[in-house]
Structures are given as structure tokens and as C-alpha cells.
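Only one protein chain is missing from this complex, and each of the others stays in its spot.
Read from first to last, the chains carry the letters A, B and C; within each, the first residue is number 1.
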Amino acid sequence: MGVATVQFYSHALGRRTTYDAILPDTGSGPYPVLLQLHGLFDDHHSWIHKSKLVHYVADMELIVILPDGATSGYLDWHTHSERLNRQNYETMIVDDLWSEVHRNFHVDDQKWGIGGLSMGGYGAIRLGLRHPDKFSSIWGHSSAFVIGDAIPSLGLGEIPGASLFELVPPLKGRTDLPELSFDCGTDDELIESNRDFHLLLDDLGIPHHYAEHTGGHTWEYWDEHVVESLAQHERILGVKREKLAW
Amino acid sequence: MGVATVQFYSHALGRRTTYDAILPDTGSGPYPVLLQLHGLFDDHHSWIHKSKLVHYVADMELIVILPDGATSGYLDWHTHSERLNRQNYETMIVDDLWSEVHRNFHVDDQKWGIGGLSMGGYGAIRLGLRHPDKFSSIWGHSSAFVIGDAIPSLGLGEIPGASLFELVPPLKGRTDLPELSFDCGTDDELIESNRDFHLLLDDLGIPHHYAEHTGGHTWEYWDEHVVESLAQHERILGVKREKLAW
Amino acid sequence: MGVATVQFYSHALGRRTTYDAILPDTGSGPYPVLLQLHGLFDDHHSWIHKSKLVHYVADMELIVILPDGATSGYLDWHTHSERLNRQNYETMIVDDLWSEVHRNFHVDDQKWGIGGLSMGGYGAIRLGLRHPDKFSSIWGHSSAFVIGDAIPSLGLGEIPGASLFELVPPLKGRTDLPELSFDCGTDDELIESNRDFHLLLDDLGIPHHYAEHTGGHTWEYWDEHVVESLAQHERILGVKREKLAW
Partner (left out) sequence: MGVATVQFYSHALGRRTTYDAILPDTGSGPYPVLLQLHGLFDDHHSWIHKSKLVHYVADMELIVILPDGATSGYLDWHTHSERLNRQNYETMIVDDLWSEVHRNFHVDDQKWGIGGLSMGGYGAIRLGLRHPDKFSSIWGHSSAFVIGDAIPSLGLGEIPGASLFELVPPLKGRTDLPELSFDCGTDDELIESNRDFHLLLDDLGIPHHYAEHTGGHTWEYWDEHVVESLAQHERILGVKREKLAW
């Protein structure tokens, strides 16, 4: 797989922003797309630099897109000026990046997979459930369901729609939702909110897969368990594999 | 010259951010540093991609650093949370990037040059005059002195110290200021505020160089006149040149 | 435009190699392709870093691909081992890179434009004329027609098909050739071989456009005259333009 770092103009941010694309060496396309989100303090390179993700997808006919979500929580933040410091990250991803990837890469027409870790697990579940017309497969690792777990001082009440616990009750009975999975390490501070979210989904009867594993909020954990999320995305997206000959 | 794109952790932004470094092929260092700032809608790559800057510095023994200022105006923006969406761009540059460059590159101990265009011209003049302990040579091209010229809706009153017209009167009589120059195209909408700033500096007796040239707010203008700003930085920083042999 | 640096596996080189892609911000694709080749001592970044090429194509609905031709002359070099140090650059470009770009990017089905400077002008004319099934528009700047002009010690007799002067006589009367243009500076050491090639084409009755301009073998010359080659490629490839709104 090749790894490309690309800049493009996002109207939602009012500026150029960056993403990485992992591009297949095999097949002839068009390819399905997986959007993979980073955590707080990380960037678009982190999954590539700190896990073996590129190795795991090396013989998959799949394009992986990794945006730079900064410390936005993949949320639209309202600011006081129209053009300076515009911070609409959700819109950047579901509108601008969606168009950019379809514009420039040889991708197929189906919905995308979406995954991530920590803040990016939160983002994957939130964006996936809010945009079931665009995403068919969700997997969050060590997700910061209550971003306040990690970030006590944040007044998320200012961001409408930030809470996953408020997002899901209205989804009860919906039949068009993406396949939804998440996992958390038993030594992770975020385990309680992961369990709470799992119980809430059970109460609501919203289908999902939840797993706990030994481990903490670490790259060793994410490198090990991204293999499981990739298997789900591969199945839902119908990703082909071709063993490289060299 | 080689061009490196680097990410580093900035405490002021609470996250990783990116800069480009143009690195010399000649000499043995340590090298002086020029910080070159981009305009609104551009990024750390824009000077490199849209002008011949790399060609102009090809035989100069100089490291050029190009940060990503987003649409910040190179200002510290105050936000409601401690870690999510932190936006202190001035501090990112004068504290974090300053340390990062000294940490990892073979740079000398003198003050840096600082330049830029439009929003980056504003940033260069503002940061240079606010931090005369760190910058010795300033050159702004087509500077957005009143950011409101370009961005009418911005309430810059919320950003203390944003106004260059309020910044300079207290500097009257100071003898430790950087060499200060700026230019503007006669077809540029920003020409009036450039003239106003020039007149204010004259009134205050603050030494500076101001030039007007035919041209507008375009890359043709910046590509032509960055040669003049490089000549000033070269002189003030004592940059050596070595003609490449191949 | 965004600029992506991508690596991919080339069977012709037996290894991963790198190219840059300039990707449009406008339109929705599929896009035509221009392959732009660098000169000796340069690499895939050189057109991007040392000219305003990215600026010139900023509102063009076009993907520009810039391979790394090393010092190969874009030729297949025969080596003594099957896998170590394999150096088949012509095959890398016309087979492997051709497939890679069609595999991963949103490109249309038409033939490509091809251009370049110096060694890359030679490569553009040679590859374009040898592969008229893949290229429809050729423009060489300051082309090293006789590579020996620049590189006296090279025994190019060892590379079958290296000579452009031997390549063109058999093409007399062919009606499927790409649009062919080239230019050279009157202060360029390569001017005599450019004139010789122009006269040979005239003698053979092979349609072409040849121009001479003031200037030497410099980036100032290439930055100025690449505008003319882009205009030809734009016309032949039917490139659309959309003025960016921001």
C-alpha cells in the first residue's frame, strides 16, 4: 500500500486541511472506503505511525482515509467570525472530505466504514449514527463516550448533539443503522462509560456488538484489536483480498 | 534544498501540528532561520507550491520554517474548554515552534527573520514587533493590517492585541526593534491600510521601509517581491551563499 | 490543488518508487492526466518546488502526475541481476505507473499529456513518440535530445532506442502521433541539438511546433514557458476550468 498525505480546501473549515490515504497496490478498483479517526493529542498520521494498520491492509482492495480532526471531537464548533478560525469538523468530514475523496480517488458508490480510537471512537460512533446514509459499518475502540471522562472541563452542553447518550434513544426501532461495534480494555479509565453505553443500547434494543479485552488505553491494545474491526469492515464492505506476488 | 514536512506536539494547541522546513544542501551549519507565514485559505505548503521560494533560497545557507497558521491570524483565540479545540497560535509559534526548531534542527543562536503575505504579512509584523527578543528582520507582503479589510465580520475587539494600529504607538522611541519593511501592490484592496500604517509609522518616527509596486493580491506579485524580502533577511541574518557545483 | 506524495510497487524496478500527484479542488471528475517529467539532478518534487506549476493548474480540472525518474533518462537499463538494482524506468512509467494511476485515482479513459524539462523533455518526447497509444500531447522544454550534450561520457549505444534522431525517421507518414511541441532558450547549450531535431522533423514532414525564446537552462525559463505547454495540453485533453470561489 502507498500512503499519500493530501491537502484540500474545506468550506466547513474555511481553509486547507490534511488527510492521509492508504492506497492499494492490488486490484483495479473502484474500491470501498474506510474512514479511520485518531484520538486527542494525535493526528492523521497516528494510526499509520503507531500501529501496524498499513501492514494489516496490505493485501486488501480498500482505500483507508485518515483525516486530521485536531482536538475537535469531530464536532462543529461555533465561532464568532465567519472566516477566521472556522471550526466545523463534522461538516468537514461528512460533506467536504466525502466530496474530495469521491472527486479524486477511484472509490465505489457504496457507504463507507468508519472507525477510530478514544476521541476517534466517539467520533466514529457519533458520525456513523448521525449519517446512516453515508456509513454502513462502525467500530469504536476505547471510545470516549462521555468526552468529559477524559476532559472534565469541557462544557459540551454548548455543542448541540455532542452527547451519544442523548443521540441514541430516538434511534430506537430504526432499521437503517450501520453495523455497530465497540470494544474497551478492562484497565481503561473509559470502561465505565463504554459499559453504560452498551447497557443503554441493550435497553433500547439497538443491535450492536460490544467486547472487553485485557489492556488499557494504549497502542498495544489498539494495534491488537484493530484487526477485529478491520474484519468487520471487510465483511460489511465486501473487501476483496489479493496476496501480493513479490 | 530539501523540503521536510514535520509534525510536533504543541502545548499551546493541545495537539500535534505541522510545519515545513526548507533545509540547505550546502554548508555545514549551524544555520540562521527565516519564519515565513502563509495567508488566509493557504497552508504551510503554499509558499513552496505556489512561488519559486525553494529555487530562490537554493544556494543560501538558511533554514526556512513554514508553520500552519490555519485561519487563526497567528493569534491566541480563547475557547471554552481547556483541551478541546485549543487555539493559541501566537504561543504555538513563539514558544512551541521556537523550541521545536532549536530542539531538532542545526540552527544558530541569533534571532530569526520573519515574513509572510496577507494574513501572514499581518502575522509577521505583529509577531515580529511583539517579540523583538526573537526576531531581527520583518517583511510583510500585501499585509492585512486591518484584518477587517478582508474579513468584515470579524469582531477583533475580542482578541486583545490584535490591532497593529494600537500596537505601534507604545513602541515609539524603542531602539531594539527588528528591521521593519513591507510592500503592497497598487491594485490590491489592502493598499489603503498599508498606506495608513506607513503614515502612522512616519508620524511615530519608527524606522521602516515601505514600497508600492504594480500588481494585485496575487502569487505573481508575491513570487516577484519575495526576492526583495529575502535580500533583507539575508543581509540582517548574515546568510552565506555557496553556489552548488552540480 | 492538493499535492500528494505516493509510493507504489513497480515490477519494472522490483521495488517501491515514488510519484507526486497534483489533485484538483474543483469539479467532480473523472479527470484527464498530465505526466510531467523532471531533469537530471532533480526529482518528482522539483516542478512543484521550483516553479509555480501548482499555481498555474489551480483552477484546472486535471490531475498532474510527477514520477521520480532518478538519473535514468526514463530508459530501461539492463543490469546483471534479476532483482537487485533493477532499473527499467521506461517500463515503470508506461506500464506500472499507468496502472497505478488508473487503479487509485479518478481519471478518465483518454490518452495522457506528457511534458518535461531537459532530461525530462527528452523523456517526454521519447516516451510520447514510442507510445502513441498512451499519449496525445507532448511538450519538451530545453530537451536534452542528444543526452551526450549534457553527459559526454555516456555510451548510449548500449541502450537500444535511446536516440531520438534514430527514433523519428521510421515515424514518417504516421498519422497517429501525439501533438508534438518543444522549445529552447537561445542561451541554452542544448539549442543546437534542438534546432537539429527541428530540422530533421521538417525534413521528414513530421508535424510539430518549435519555438525559441530568450533565456537559458534555468527555472526562470521553465516557469515562464510551462504556461505555454499547459495551454497545449489543456486544449488537446479538453481540460475544464472552474474559478475557485474563495
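To be clear about the criterion, contacts are C-beta pairs under 8 Å (C-beta built on N, C-alpha and C of every residue); 3 or more make two chains touch, one makes a residue touch a chain.
Fair warning: this is a prediction, and the values are worked out from it, not measured in the lab.
Participant: May I ask which residue of B:A12, B:L40 or B:I63 touches the chain that does not appear here?
Facilitator: In the complete complex, the chain left out is touched by residue B:I63.
Participant: Could I get the residues of chain C that touch the absent chain, sorted low to high?
Facilitator: Given the touch definition above, chain C has residues 5, 7, 9, 13-16, 18, 40-43, 45-46, 70-73, 77, 80-87, 147, 151, 153-155, 158 touching the missing chain.
Participant: Touching residues of chain B against the unshown chain: what are they?
Facilitator: Residue positions of chain B that touch the missing chain: 2-9, 11, 14, 16, 21, 23-25, 27-29, 31, 63, 99, 102-107, 244, 246.
Participant: Contact with the hidden chain only, please: which chain A residues?
Facilitator: Within chain A, the residues that touch the unshown chain are 1, 3, 41, 45, 48-52, 54-55, 58, 219, 223, 246.
By definition in this document, only the chains that are shown with their structure count from here on.
Participant: Shared interface numbers for chain A and chain B above half of all numbers used, same, or below, different?
Facilitator: same
Participant: Return the distance between the CA-based centres of chain A and chain C, expressed in whole Å.
Facilitator: 39
Participant: Counting only residues that touch at least 2 other chains, which ones in chain C make the list?
Facilitator: 3, 246 - these are the residues of chain C that touch more than one other chain.
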